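Removed from the display is one protein chain of the complex; every other protein chain stays in position.
The letters A, B and C name the chains in turn, as written, and every chain counts its residues from 1.
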Amino acid sequence: MTGKYFGNPIKRLEDKQLLTGNAKYIDDIEVPGQLHAAFLRSDFAHARILKIDVSEALKRPGVVAVYTAEDFGDFWKPGPLQVPPPTAIPGSKFNARTLVPIAKDKIRYSGEVLAVVIAESRYIAEDAFDDIIVDVESLPAVVDLEKAWEDSSVLVHDDLPSNMAALVTQEVGNYEEAKKKADVVVARRMLIEHVAGAAMENRGFLASWDDQNQVMTIWANTQSPLTVRGSVSRALGLAESQVHVITPAIGGGFGPKVMTSLTDDVLLPWISKQLKRPIKWVEDRRENFLATTSERDQVHHCEIALKKDGTILGFKDVFYHNTGAYDSYGMTVPLNTQTHIISNYRVPNFYTQIRMVFTNQMVVTPVRGAGRSEGVFAMERMLDFAAKEMGLSPIEIRRKNLLRADELPLATGITGQDFVKNTLDSGDYLGNFEKCLQAIEYDKFIKETQPKAQKEGKRLGIGVVAFTEGTAVGPYEGCKVTVSTSGKVTMTTGYSSQGQAHYTVFAQIIADQLNVKVEDVKVITGDTNHFAWGAGTFASRGATLVGTAALLASQKVRAKIFSTASKALGVPEDQVELGEGSVSIKGKPDSAIPLGTLAAMANPMRGVIEPGVEPGLEATAYYGPPHGSTGCGAMGVILSIDEETCKPVLEKMVIVDDCGTMINPLIVDGQLQGGISMGIGNTLYERLVYDENGQLLTASFMDYLMPLATDMPKKLEIIHNHAESSLKLNPLGIKGVGEAGAIPPGPAIVQAIEDAFADKGVEILETNLSPSSIYGYLKKVEHK
Amino acid sequence: MKPVNFDYYAPSSVDEALDTLAELGYDGKVLAGGQSLIAAMNFRMARPSALVDLNNVAELSYIKPTADGGLAIGTMTRVSTVEHNQDVIQRFPLLVEVAKFIAHPQIRRRGTFGGAIAHADPAGQLPSISMVMNMQALIKGKGTERWVAAPDLIIGPFMTVIEPNEMLAELVIKPHPPRTGAKYVQVSRQSGGYAQSAVASIVTLDENEICKDVHMVLMSVAEVPILSEKAREILIGNKPSKDAIEAVAEAASTSEIDPASDLHASADYRRSITRVLIVRSLTEAFERAKRGGK
Amino acid sequence: MKKLFPITVTVNGKVYERQVEARLLLSDFLRHDLGLLGTHVGCEHGICGACTILFDGEAVRSCLIFAVQANGHEIRTVESLGTPENLHPLQQSFTDKHALQCGFCTPGFLMTLVPFLEENPTPTEDEIREAIDGNICRCTGYEKIVEAVHDAAEKMSQKK
Partner (left out) sequence: MKVEGEHLFKAPREVVYEMFNDPDALGAAVPGMQKMIKLDESHYEAVLGIRVGPVSANFSGNLSLTDEVPPESVTLVIEGKGGAGFVKGVGYVKFEDLGDETTLLKYTGEANIGGTLASVGQRMIDSVAKSMFKTVFEKLDKILEERWQKN
């Protein structure tokens, strides 16, 4: 499907405000009379609270109030389960221990809030921290996932018999039987490191209670405004209509901003109501690292069973997944991992077990890539190890096992994060891979480039991997499309936007249907008073779900335009022509009625509308897919590495991606490039490090290294390979693309580094590499 | 992340600044470019009770050629000014080479030459460079003035001999003898990031290609920058052969440094790359010396 | 009682007289005292570059300068570039090339690049990458920012 706008590289409608500093982000919102909140956070990762004395802090000029857990009385309670447990999976065990808004009795991670200071300014609020006396009994911390799982471990939650947060086993076929028939079985233990979402804008929250109208207005840079509305209204005993959540411009989401029921969104509305003053909190960067959710952090124990020729007979992966101190966000991440281990390969017998474990660390929730990158890493690495063991090339083993287009759709039998049986619905997996090999010039590299470099004393390496990206899961999203009497069109949705170009791509869909100029379509996102149904921004589902709803709603409006115009023009509908911004009788341009005028006619002030006719050129539509749609692709990397310093340089990267039909190729490329930079960062620079006492050692950009412009590949090529089969998934034939780029860089780069040192037989068993750790791997093989 | 409050003084002359520092004693802290200090204050790791801001002291910002062919650099001269100064480019290209590695352009435009040296960060480039160039530091107090050679200025991590009531006023660099070459090399994880190891060498050859003099500093591999004795022992009076340079690298990286393991690099790795960097730095420095410093 | 210091600062050509606490960061002063909200704060330790402004014409971090230090100085923020109706050529290239997504880091990039392009009107790709290495962007992967700078450089030098 293409149109005047749909499918074209339209420049973004939202840019001008952002470029000129006019867009308002959370810290740009100022409400008269607002006070500032700052959270005193625990220095200890695990401790019993003996006493918190705030009396001195209250005496400080400019301090308005200070609260500890005790001050909230019955209002203090553990938060809701934001994502339910996986009851859909038989035999699954899940121990819910949800985040508390402020520590009471026990501290479970360093950075957990101990006191809330409300003051005239953030400066003064932080000053008051010095006045608060905190007396604790520190406890040994639980940090290591495998040790935490053992029965003898110190407990994060004293009332549980162990640190088991969940145990979920899924099996398709029979792995142990397959293993018996295998010629080769390869087993490895791999680490997947802990990384941060690290949006450039930190989190923020402003609660303003209007006592006269009994309405709570909230500004929050959340990916999930409707969840915030629900939890605030439930907590305060208000009707949902009494809580108005507005998302301002948001400086990036990447996952962690989906989390609700933290300190800010639970306690600040209550405090605002209590003090009858607006309260604003803006997180600082150190807090963001300490106390905003993060992801990855798994330990995989994998086994792959194969026939001599490289055919996979079975795969087993028992993995530990760190959920942090609480598990409010359910099992989205490890379930994503479980569905993505198979990735795009033919695995007839598959056994996978999640061991989700509580530790004294901040909660783990999705970060761009969300469990997918972990699963894909595990599979891709195991293929590499198996290939080496069997003397196959990494290319052969993949070619052999990649699913063919005619094998799709394929029900994998694994239940995913959406509690729906996963389906690999569409795509040309082998084709993606072959295209990638061509673009990266694999054969030439192996035959010419690499040997030539070797002669010159340079080390080059190549890595090529395949991946899938589960996207566009349910339950549903919706929107309302309205033609106003000015002729301008408005679309409202409960979805919220963090930079993904929603204001442009939804407008493109609608503008084509209604034949209006794209800049005449105003998209309003994330304001609960405008549209109050939906789940939130996650899992690369905006374009597919909201986009399809926009198509359906605008098709309904289009039908209304024709029926209203038919009456107004006095001709049958098939004689009505929809021109740009007006309707007329076919062949009679003089008869044109502007859309705005038609909108006014659809809302008559006198007379009677016919039964069954709804007023206005307006319609609402919802869309929920039967199952998610799986994006897919392949990535190739060529890198050079200085043998002496072990510093890699990314010479070239190619990504082949199938995200179905593109609404706007400019935006798709932007999403892929951004994702790739995150994948590069996750592999070569970024890493959250907790020490054995649960102290986060990387709470600043001095130590948490974000990928920079000079860290990007010298050449980055994007190839779109949109399979025909993608087109049948939904009316627009769309799949998500937000996370694709972040998934394959890890296994591709690691494979390339191994390849560069192929003569030394280096084997890399983790996702996050520094030159120092690469050096460590080299030393290890030298000492063998 | 907001700093604690402090008292603030913005003198407009050196004398006024010294009076203020004398009055404040231990409570006073000099604010130069502030690119390290203000970051530490924002984290509330630094909580000085009074700052004496030298940014309005125009007389501390200059680059003056000295009669002997060297340079005198006022403490408040911005790093980017040094980086782009024609006299510096002509006389001490090493400084220009190093400057490009110091954080990012925005920091270099505000950060000062003297401030960075007085900060004595073991991972900072300029303290090490001040040592390897044997810069002479002019330290002023109220009614006092003393000259200290940079190697004696820095006594520990973030520690110098500058007293709280004193300040670093000027750094003087002597000209290099003819046939002197210099080279700075570092390994850091990213551009502008802290080095895991860095080496700067300044070498002088005589007309027979014999090493007349060598100064080499090893940075980020001990709690203070290390001026290599081994380099002098092995190279001076000898031809700087590949073997001789290898011998320096081996000796210095095994016996002169004490690297720590941290989040970004193991001690082993640091030792290994220091060895590599010594070879690279010395080799290129000697090449440059042969070409008359270019 | 907290001590206040009187300052006179020229921001985007306009003279402001204010009383400030010594510790007030220039970034906070611009944003909350003057209401110039286009300057963003991303880390407050001088690494992310979101708060980059021009201080006497030079791109610096406003989170690592105290407002009181701006006394007598001239500052330019993103608000001094173009308006939505009349974008600066660099801003125009940013939107043409899709060099921004969430937009939070963008003002810092623009303020870094405006003086860079004045000094270096025909930069190479490597020079552009080095110039923006003090600015972190989490969304774009920098590819399109580099494209936009090339584009702007071309357009701006044609105009001259």
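Criterion: contacts are C-beta pairs under 8 Å (C-beta built on N, C-alpha and C of every residue); 3 or more make two chains touch, one makes a residue touch a chain.
In this text the structure is predicted, and so the values were computed from the model without any measurement.
Considering the intact complex, the chain excluded from display touches A, B. Only one residue from A:43, A:441 or A:717 touches the chain missing from this view: A:43.
The hidden chain makes contact, of the residues B:145, B:163, B:209 or B:223, with B:223. Within the set A:110, A:339 or A:640, the residue that contacts the chain not displayed is A:110. In the complete complex, the residue from A:386, A:553, A:699 or A:712 that touches the missing chain is A:699. Although one chain is not shown, part of subunit B still touches it, namely residues 36-37, 40-41, 43-48, 119-123, 156-159, 194, 222-224, 258, 260, 262-263. Along subunit A, the points of touch with the absent chain fall at residues 43-45, 110, 129-130, 138, 286, 289-290, 691, 693, 695-700, 702-703.
We take it that only the chains that are shown with their structure count from here on.
Among the pairs B-C and A-B, the greater number of C-beta contacts is found at B-C. Between subunit B and subunit C the centroid-to-centroid distance comes to 29 Å (mean Cα coordinates, whole Å).
One inter-chain figure worth recording: subunit A and subunit B are separated by 44 Å, centre to centre, where each centre is the mean of the chain's CA atoms.
Contact with two or more other chains is made by residues 21, 23, 44-45, 130, 133 of subunit C. Each of the following residues of subunit B touches two or more other chains: 1-5, 43, 190-192. Interface residues of subunit A, counted against subunit C in their complex, comprise 11-12, 14-25, 27-28, 30, 123, 198-202, 249-254, 284-285, 498-501, 666-667, 669-670, 673-678, 700-702, 706-710, 712, 716, 741. Residue ranges on subunit A touching subunit B, taken from their complex, read 122-123, 126-127, 284-286, 644-647, 685, 687, 689, 697-698, 700, 702-703, 705, 708, 710-711, 770-772, 775-776, 779. Against subunit C, in their complex, subunit B makes its touches with residues 1-8, 10, 34-35, 38-39, 41-43, 51, 53, 55, 80, 103-107, 109-110, 190-192.
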